[in-house]
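Only a single protein chain was left out; the remaining protein chains are all shown in position.
By letter and in written order, the chains are A and B; residue numbering begins at 1 in each of them.
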Amino acid sequence: MTVNTSIVETADLMLARRQVRREKRKSFYSSIGQNKAAVVGGIIILLYISMTLLAPVLAPYDPYTINLQEKLQSPSFAHWMGTDDKGRDILSRILYGSRLSLGVGFSSVFFGAFFGILLGLIAGYYGKWVDTIISRSLDVMLAFPGILLALAIISALGPSLINVTIAVGVFSIPLFARIVRGSTMEVKQLEYIDAIRTLGANDFIIIFRHIFPNILSPIIVQGSMRLATAILSAAGLSFLGLGAQPPSPEWGAMLSSGRDFIFSAPYMAIFPGIMISILVLGFNLFGDGLRDALDPRMKK
Amino acid sequence: MSNDVVLEVKNLKTHFISSKGIAKAVDGVDFVLRKGETLGIVGESGCGKSMTSLSILRLIPSPPGKIVDGEVLLNGKNLVTMPNAELRKIRGNRISMIFQEPMTSLNPVIPVGEQIAEALRLHQGLSKKAAWAKSVEMIGLVGIPSPEKRAKQEPFQLSGGMRQRVMIAMALACTPEVLIADEPTTALDVTIQAQILEIMKDLQRKIGMGIIFITHDLGVVAEMCDQVAVMYAGQIVEHQNTAELFKNPLHPYTQGLIGSLPKLYEDQDELQIIEGTVPSPYDYPEGCRFAERCPFARSICSEKQPDLIQYDEESKVRCWKYTNEWQVSLTKELVTT
Partner (left out) sequence: MIFFILKRLMQIVPVILGVTLVVFLIMQMVPGDSAVILAGEGASKETVEELREDLGLNKPLHEQYFSYIGNIFQGDLGHSLKNNQPVLEEIMIRLPITMELAFFSILITVVLGLIAGIISAVKPYSFSDIGVMLVALLGISLPSFWLGLLLMYIFSIKLQWLPVAGWDSMAHIVLPAITLGAGGAAIVARMTRSSMLEVVGQDYIRTARAKGLKEHVIIYKHALRNALIPVITVVGLQFGGLLGGTVLVESVFAINGLGRMIVDSIRTRDIPMVQGGVLVASLVFVFVNLLVDTLYRVFNKRIDLN
């Protein structure tokens, strides 16, 4: 009898919790819809994603074919963004390059989010010495200023776009882990988690089935913000010649080669920069909007 | 008699305009305050008493708040239409305020002595030194020991009771004609509350100012006030002198409030409570705003809004019960049934 009641109670608690989640989600979507910044940001991101998919259709030229006869041409009807020092069409290269720049951004954030979330869940759920060890390690990772940790990692692994992805991803781990840890500790104290445990659910089920869905929103906000920074960092590393190598049309690498022609052909550097800026702006707007939608206290 | 009037509020209306609609927080309030007199304004939270007090010095947050109608006359001069620069010379000088929350009403990063002294420099043109000396004197006057030391401290170093004393010292530093005290003791415990009230009464005798005392605590009203205005849903529903109010409350709402007080020497089975809830300021009923909760309500009450009428020489009430219409509607009902 007592077992039955407790099962019923637990089920009630779980249902109530799910209801809360559903309502939160509903108000979240409606407030995102009302948030102009988030909508503009979202549209920018969607445009960029469709650009990566449609690059072969949209690009008027091959991004790699060298045509020295047409090198360093200013923007014209034939070449909307001009041509680079090897006579390649800059617009076509930018369209193809979107795959690399967005790809690096997304994969590095997924990489960082995956490990960060895992560490954060473990630290937040188990607490005690497990938490101490993880938290102190995260402190150490955060003690490296900006992209210097990424630089150190690349210096060991060697320059390449994949290594840039890993390096930038590692840099994101502590940021995700900290947020997840805090939220996990909050959710862990909820009454229904105890109830589920008394019913015999193991840690794995509790963590992934019951805690994780409750802490998704801060992760999503952090993800959007991190994407902006990750894209900037990856482009910066390629700009330094530590990421994508020529003739790759990665935007940071394009900027890097454009730098040598800043006197004679500034458009070589200007267009990739504009593309990066608008994309990062999109993620920042979207992230701002998400945060406002999730945390009404931040809204004024 | 009317020569003694320092502050007169006429048909004051303060509305809050937002996407949700218009909230009529203060909706036609009238009262007068005489020299040396204490007027209590009582009512439940959300009835508009704080908004009334903030409107007097035009301190309501704007937007969304706005004084849409009415006059606030200080010795005959209208504060509502006065230019900002002129109003600033009145704020903290001729009319002062004490707020409900002593914990948050003082600036946390400025020494309390300076927070008093700056008003003295501004309004009385005192030198830095003289203002500081006066500030220390005021801190001593409100009963804080070793005022020289305390003046240099920041609010976090003071207890809640001391902070409220500092607020009083600040409000009274320029010897105002009117003091508005918005629930000055609500956040404090009972013994400190009694001390603070004693200090206020004492200083009132010395300075002779009029006090508007806003509270939801009828016990404090009985102790402090000469006159009481009872507010309900943005309006004054009853205005009497204190003794009369407790002896003979006119408005059913006031009767309910007094009935809900625990009485020390009477054997009461249970406390009376007023059933129902206050109507939303966004959407007041057409008739009397208390009708829904009123045990005496008849058809006329939900049809037409009653005016605040003179009950006798000293008392006013906003209730159909005390009008001729009431008798008419009573007979009507008798006839129809």
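The working rule: a contact is a pair of C-beta atoms (placed from the backbone, for glycine too) under 8 Å apart; a residue touches a chain by one contact, two chains touch by 3 or more.
Every value quoted in this text rests on a predicted model; they were computed, and no experiment measured them.
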Selected residue (touches chain absent from view) among A:A59, A:A235 or A:L294: A:A235
Listed residues A:Q19, A:S50, A:N67 or A:S155, member touching the removed chain: A:S155
Residue among A:P56, A:P213 or A:P266 touching the omitted chain: A:P266
Interface residues of chain A (partner: the chain not displayed): 136-137, 139-141, 143-149, 151-159, 228, 232, 235-236, 239-242, 252, 255, 258-259, 262-263, 266, 269-270, 272-273, 276-278, 280-281, 284-285, 298, 300
Chain not shown, touching residues in chain B: 57, 59, 61, 88-93, 96-97, 99, 101, 104-110, 118-119, 122-123, 154, 156, 167, 170
